[in-house]
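Worksheet for the structure shown next.
Only a single protein chain was left out; the remaining protein chains are all shown in position.
Then we have chain A:
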Amino acid sequence: MPGTLDLSIDLALAGLAVGSAAALSGVGLVVTHRVTGVLNLAQGAQATATAYLLRELVVVRNWPLAPAAAFCLLVAAPALGVLLDLAVFRPLRRRDAGQAESMVAGIGVFVLLIGVIVLVWGTTPFGDAPALVPATVLARPGGHALRLDTLVQLAVVLGLAGGVGLVERYTAFGIRLRAVVDNRRLARLAGIDADRISAAGWAFGSFTAGLVGVLLAPLLLLDPYGLPLLVMATMAVAVAARLRSLPVAVATGLGLGIAQSELTRLRPGGQLLPLAQAVQTNLFVVALLVAALLPWGHGQDGPGLATSGGRPGRRGSSAARTACAVLLLLPLGFRPEDLRHALLVPALALVLLSVVVVTGYGGQVSLGQAGYAGLGALGTALLMSGKVPGVPALSAVPALLLAVAATVPLGLLTGWPAVRRRGLALALVTFAVGTALSRLVFDQPYATTGLTVSRLGLPADDQGFYLVELVLLGAGLLLVRSLHRGPPGRALTAMRDHQAGASAAGVDVPRLKLLVFMAGAGLAALGGALTALAQQGFDATAFDPVQGLLWFATVVVAGADSAAGAVLAAALLTGLDAGTLPGVSAVVVGALATAIGRLPGGLAGLARRLADRPAPGLTPLGHRLRRRIAERSR
């Protein structure tokens, strides 16, 4: 069948465009991670920012393409990388912060950059992003169009990957770089300026990110949300390469690009068609899930997120609890339209509490809690709409309880992989699960049309519903408290601080991990279900994986092991968004997250340090006055 073969070759050539960009993204992530130990979650935003800048210079300011591209890729993008290193990641390195805090800082950078893009260029998509290389057909061997841009992209990917390999292996700089990768502290002691090497790593990573953005932008509309997410999905490439191997990254990127293109030919009939289409459009997400679930060599261990050695300050924590109670009861006196916004507070608080349990208490990084919240919401919606085969349409309370009960065992989706993974490997699995749930489960036609959510069986007015929410939040807080006190609390703390030590002391670590993830899934599902009931509808975008990242960052910024901090954060986030513009809360969290290097223990840690500070002493004048008064009273 020569026709079929010809089509295959043409599709493969077409797939190389996305494939080489994905490979490049993988190369950038691998190099940055190897040199700095950080998985650059902000890469998508860096790519988008560079693409916007190039468009601005070429289309708006009429620069010629070559100098504009040179400026964007060789000056602006590397400078952004160095700036990120200096301002955000170097303070984290200085105090040996763990993987989770570096990720939070990356999320912060992501959110801030997107915020700046929206501020400067707005949200209107642009269809006129300039292409770096014209799509001239060079030759037609066997009738297949061989385009200049495809060849140049391929050459750039292979050249960069090969160049990095050669530099690492054969130059003195490469040996120094490998020494820093191997043992940063020892490298500094051996006279190597490890900070300069990290800055070089960030500059290179930022350059590749910019290149990815500039290459991908002409293939799709340039808008602040689509491109970063596409780049984020290409993380699959780096994960498949285990964040180490450049050849694997290049091969996976090209392979996935070609596979995605070839899959367009697959058109199975009947019920399978939507599934096939979903897999085809989300092939990188599927690949991310598969790559993250395949066994890793060995998980990396990092310090927990709690403020180490900090005795809970009595003054600080009781103040936080009082503030929580006041903030939660305040909306009962609100006007109806304000109360409607406040309905989201207890729901969000429950989702954030799930992160506190999994990450703050259990020490397990979970970036996928939005997935569980979405499952709770979708389950409630499906059960109330009578869309679950064999189950009649239920009223709100049984639907909510059933949805939560069904989600709890699904906590094993991330709990089971967590038994054998730690740190970054676990973070990636949880992110992949959250992303796959969002793209393959929530974003499907059955979930976006024909669902009805009402408060049938619950108080219909907002005030009554808010009271129900408060009761459920109270139940959630009691569960969280029981996990933090007594024997379970000690076992969890032991597991968080030193897993091997906890095992040796008789703690059943695998069981405890499963328990933590199931409790987290239940809490998140309850929060998600309440969100759906509050809004009286299921909105898939509310449970986007980026939302999950933001929630994780929020909890870490608020103080990962502080339940009161999570509740306060939920109130403040909702209040900020309702009182100002939507998205302001994200920018605030982003800004705080980038400062996490200077804010150990988050805001709760800061509050504890302030509360633990000794009472201010008297000035010399005060001492004199005190003596005077004492003398007089005698």
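Keep this in mind: a contact is a pair of C-beta atoms (placed from the backbone, for glycine too) under 8 Å apart; a residue touches a chain by one contact, two chains touch by 3 or more; residues count from 1.
One rule holds in what follows: contacts and distances are computed from a predicted model.
Within the choices "2Fe-2S ferredoxin", "Imidazole glycerol phosphate synthase subunit HisH", "ABC transporter ATP-binding protein" or "Sarcosine oxidase subunit delta", the name that UniProt assigns to the complex's undisplayed chain is "ABC transporter ATP-binding protein".
In the complete assembly, the contact with the undisplayed chain comes from A:192, out of A:86, A:133, A:192 or A:572.
Here the missing chain is touched by one residue of A:74, A:175 or A:629, and it is A:175. Think of the hidden chain as still there; on chain A it touches residues 175-176, 178-179, 181-183, 185-194, 308-310.
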